[in-house]
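With one protein chain withheld, the remaining protein chains of the complex are depicted in position.
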Amino acid sequence: MTEQYRPDGSLRHLLTLEGLDRAEIERLLERAQGYVRAPGAPNPRSTTLAGITVANLFTEPSTRTRVSFELAAKRLGAEVVNLEVQLSSRAKGESMLDTAYTLEALHVDIFVIRDAEVGVPGLIAAHVAPHVSVVSGGEAHVSHPTQGLLDALTIRQRKGDFRRLAVAIVGDVRHSRVARSAWQVLRTLGTAELRIIAPPLLMPERGEFAGCTRFERLEEGLRDADVVMMLRIQRERMALDASLEPARYFAEYGLTAPRLALAHPAAIVLHPQPMNRGVEIASEVADGPQSAIRDQVRNGVAVRMAVLHALVAGRGPDR
Amino acid sequence: MTEQYRPDGSLRHLLTLEGLDRAEIERLLERAQGYVRAPGAPNPRSTTLAGITVANLFTEPSTRTRVSFELAAKRLGAEVVNLEVQLSSRAKGESMLDTAYTLEALHVDIFVIRDAEVGVPGLIAAHVAPHVSVVSGGEAHVSHPTQGLLDALTIRQRKGDFRRLAVAIVGDVRHSRVARSAWQVLRTLGTAELRIIAPPLLMPERGEFAGCTRFERLEEGLRDADVVMMLRIQRERMALDASLEPARYFAEYGLTAPRLALAHPAAIVLHPQPMNRGVEIASEVADGPQSAIRDQVRNGVAVRMAVLHALVAGRGPDR
Partner (left out) sequence: MTEQYRPDGSLRHLLTLEGLDRAEIERLLERAQGYVRAPGAPNPRSTTLAGITVANLFTEPSTRTRVSFELAAKRLGAEVVNLEVQLSSRAKGESMLDTAYTLEALHVDIFVIRDAEVGVPGLIAAHVAPHVSVVSGGEAHVSHPTQGLLDALTIRQRKGDFRRLAVAIVGDVRHSRVARSAWQVLRTLGTAELRIIAPPLLMPERGEFAGCTRFERLEEGLRDADVVMMLRIQRERMALDASLEPARYFAEYGLTAPRLALAHPAAIVLHPQPMNRGVEIASEVADGPQSAIRDQVRNGVAVRMAVLHALVAGRGPDR
């Protein structure tokens, strides 16, 4: 695994939340909280990243995550360039690195990389010059660290102390980078009880998600949960088996108001978006009073600002 | 119809020119005039929109209108993000709104929306938070308000008092958002005489374009006109009927120099671009001394700056 820290102990890359200790995560959440703004509040101009260039390397032309990173970087005063590059194995490993070296030579300081294949952000992080940082914007099914942080920030804002909380992660856990990053950060923060709820086909391998209680029935797993984290189910998955067909999936695993009533009365609902309304979540819940979904988006910019700040701050006083 | 004004009477959205009173339009034109620069004159740096984020949501990757809005926003100091999103009914209404809520949560203050379907800008405007504004960058065949304003500004610069002018709108009036917005603004500004000239197939329904005189023969309608506003005819339309086939359309409705000579000797020619030269307009006219087409483009940036300014100024002193 690519080392994420500099020799002096400062954070250089953010590829996964695995290996980040509690103090590090709390510092990031603390700083992110400072960047949270009320809706409509003016955006204070910052020069924290003045002179820094951030390149967004995304395989899709425009995504919420790309815009979230772009705005986070711009609001800290960075220059941002967006590229659509194919970094995956369709290009050979060496051409992928050539692209990275080229951007490095163009004085790009931070790469934000989203890729459908395992290992791309790490491979690039392992090869770029010491002053360059890599942030994962979502890597295959394995990692989505800024999503994990924004989930943690949202829970912290709404529910406070993790050591008293039961969090249920619901849906396609098996294929979800969101679930994996959430599990890592919530475990590190000392969450009292972690549950995963999934149909057998979407349940992760036994060796994964250590410490989580597993449920196949939604009603059982939701009982008294403080946080219900819903996952998106991909269209491709629904075609795999009759049990995953939208209407049937909704009947068994869709989060409806009556089901949510089984959780703690003050439970909050999360979803990484985009939502399949009427498949994994009912609109009455998505738009209901217990939904914290829009807070997640707002917190996403703040978390990404905090991460960009941390990576650059660790470069030392000379920048 | 979505309310465009805030309770205090300030302009919040600009979806259509319908309902804007003469004073409002004149204020916008006045401010736009102040933003007009001579070619090559340096761009004064402005911080009018500092701290404001503008998102351009266009369904096509790059259009003149998108660049015009992008430059207008940047020249006032705003942050701009460009997104290609499918907002239309191909996505269900709720996912369209989810995209809007996401951008709102990312602290986007102004949405510029171009969409081929009726109702998308209005639907979003009706649902976003009170501090968020929506500007239409062109909505189906119904509305293109900044185009209407730039047409009015161009006419005002060249011809002065609208109460003395005869304006002829020529071509595919039936399907034209440009014609509808022009008709609205010119009527409000008290234009003496409004004419529409179109072949029977492209003539709007009787109930529309109240107060306009209708002509099926170009020569008749052009007589003594002070302003000749040509419209683009779409390729799809030309395929509908033999009478709309390019050569035949040009023979009957193309604006040539001899035909332009039927208008007032000081008449000006407008076109929203892109032009089908040799179909609706001859190059000798498009590039001739009476053409104000490039002025329209220049005025487009100024008008969009004025609109963005107005929407933000109305948010009050706290921003």
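Assorted remarks:
All chains are identified by letter, namely A and B, in their written order; residue positions are counted from 1 within each chain.
FYI, a residue touches a chain if its C-beta (ideal position, glycine included) is under 8 Å from a C-beta of that chain, and two chains touch if they have at least 3 such contacts.
The structure presented is a predicted model; accordingly, all values stated were derived computationally and were not measured.
Touch with the chain that is not drawn comes from one residue among A:E84, A:D161 or A:D224, which is A:E84. Across B:R37, B:R164, B:R217 or B:R235, the residue that sits in touch with the chain not pictured is B:R37. Among A:P130, A:P200, A:P265 or A:P289, the one in contact with the hidden chain is A:P130. Residues 37, 39-40, 42-45, 61-62, 64, 67-68, 70-71, 74-75, 273-275, 277, 283, 294-298, 300-301 are the ones on chain B that touch the missing chain.
By the touch rule set out above, chain A reaches the unshown chain at residues 50-53, 55, 61, 79, 81-85, 92, 94-95, 98-99, 101-107, 109, 129-132, 315, 318-319.
Going forward, only the chains that are shown with their structure count from here on.
Bringing chain A onto chain B by least-squares fit of CA atoms involves turning it by 120°, to the nearest 5. As a whole-number value, the distance joining the C-alpha centres of chain A and chain B reads 41 Å.
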